[in-house]
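A single protein chain has been removed from this complex, and every other one stays in its place.
So, chain A:
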Amino acid sequence: MSAHLSYGRVNLNILREAARKELREFLDKCAGSKAIVWDEYLTGPFGLIAQYSLLKEHEVEKMFTLKGGRLPAADVKNIIFFVRPRLELMDIIAENVISEDKMLSPRDFHILFVPRRSMLCEQRLKEQGVLGSFINIDEYILDLIPYDGDLLSMESEGAFRECYLESDQTSLYHTAKGLMTLQALYGTIPQIFGKGECARHVANMMLRMKREFAGSQTQILPVFDSLLLLDRNIDLLTPLATQLTYEGLIDEVYGITNGYAKLPPEKFAAQKKQGEVGKDLPTEPKKMQLNSAEELYAEIRDKNFNAIGAALSKKAKIISAAFEERHNAKTVGEIKQFVSQLPHMQAARSSLANHTSIAELIKDITTSEAFFDNLTVEQEFMTGVDTDKVNTYIEDCIAQKDPLIKILRLVCMQSVCNNGLKQKILDYYKREILQTYGYEHMLTLNNLEKTGLLKPQTSTRNNYPTIRKTLKLWMEDANEQNPNDISYVYSGYAPLSIRLTQVLARPGWRSIEEVLKMLPGPHFEERQQLPAGLHKKRQQGENRTTLVFFLGGVTYAEVAALRFLSQMEDGGTEYIIATTKLINGTSWIKSLMDRPEAP
């Protein structure tokens, strides 16, 4: 279930196990049968920590979704609310508790706050007169969730919006706390690098927390050599671009939530054995878990989509060759060995079939004219072609009322690649959008301007070309099949965030001081004192391990680029990736939209 977490450079299963242990301990605190009432938002992230079976082992018999009114009937001793510390949720809980029928057998109430208790929420429960009804009020510190063997996510959707739009740094506090937990399990990280305001804030909190915990230090040999904290707003461009890796495209087209993608069912129906009754097309979307536990997926997820066809057919050949082996099995021993491998081979075959179907689905889209046109415009912007003029493709898309998010992605991209748009051009786009999609989107446009995704050009000159040239953000000859540079993940564009990471490892940021100054926020380096005797003695040729933390989200393509760097033979550094949330341009822009609710 979780073995894939322990295969990487750093055994992230330790973190998962620690989280599971804490969950079990809490559940055991509430003796007897239980029902869990879920804050719906939490079910996804929790799925990465524990399945229903774990809960069941600890006498969880029922699960409900948190909603107003009376709680559903359940013959259990304990009702446990699993919630985020939000005031609006407290009101719902209070309603539940108040409308509980006192005449029926009394049930014990408990609250588990995720990831942290909140005095504000407890105060609200007190005002509602229900605080006394709870036997246990506890917190379940779930900051960083192991998402894959080399990937941690806080699964906090609103982090970017809160930090950069609403100046609410709660998620940064959780980040710092999460990093402290990580250090408790994997040792103090001796070096901290960072770029951006939020990165600075997180580093400051970490250093402060370390002082606070002085004396209770863990005596663990450090697993990580360094930590790199990166603000999302130093690289607003990358998430706007369409990801071109296999995994990135699945996310762009279908969306991956908490490690699962919902795919259109039609293509998967054919896999049922032929001649089976019921030819009807399945109507429910097919839900697939996507992580490195699946061998084939681990192999192809980070490839450029144009290399997927070849990879799949190669795999197909290997699998059918393996099945052919049976003809060579002559002795009983050989047959036995063949049979013992059958389950694995069958799994590989069905995995291959699944991914062939997904690849076909995606290919239908990537080969469409619309996709091509969109990509062409994106690449024009990224290479700096005509970014200072109204773009006719965007105009046409608005005229044909393409999805608003697509338009916003393109307009923002143009603005970012031009270091802001001329007032006239910006106003033109905004007016077109308001007239076509409705005036209510003024609030959204305002949000985009506040976060710097859209902005009017000020007198300063456009520095994007300098950044692009210095960091080699555009590579003309990106090799999609056998990549030799990270630019393959966007077929030419090398994500800025990853270039910064790459330069930091070699030759160091000193070589790009000029560019760093052009990007927002300070850059810094901090050292954390290690307890005596815990200094790591590096073996000859041993790679460094760096944890890269993206504050405000990271895309699958960026993750792929870092994995590519980890695998480079002379790279010298392996990366573990952490983020507040895995995002793509669509989900990101969506999180910044304001939709005034109708009366």
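Throughout what follows, a residue touches a chain if its C-beta (ideal position, glycine included) is under 8 Å from a C-beta of that chain, and two chains touch if they have at least 3 such contacts; residues count from 1.
Methods note: contacts and distances are computed from a predicted model.
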item	value
Listed names "Aldehyde dehydrogenase", "Vacuolar protein sorting-associated protein 16 homolog", "Aspartate aminotransferase" or "Nicalin", with the criterion being the UniProt name of the chain not displayed	"Vacuolar protein sorting-associated protein 16 homolog"
Full-complex contact with the absent chain, from A:3, A:73, A:339 or A:399	A:399
From A:211, A:327, A:510 or A:537, residue that would touch the chain that is not displayed	A:211
Contact with the hidden chain (one of A:28, A:75 or A:168)	A:168
Candidates A:65, A:289 or A:435 - the one touching the absent chain	A:435
Residue of A:99, A:346 or A:368 in touch with the missing chain, whole complex considered	A:368
Absent-chain interface as seen on chain A, which is shown	85, 87-88, 116-120, 123, 166-170, 172-173, 176, 201, 204-205, 208, 211-212, 214-216, 364, 368, 370, 395-396, 398-403, 427, 430-432, 434-440, 442-443, 446, 594, 596-599
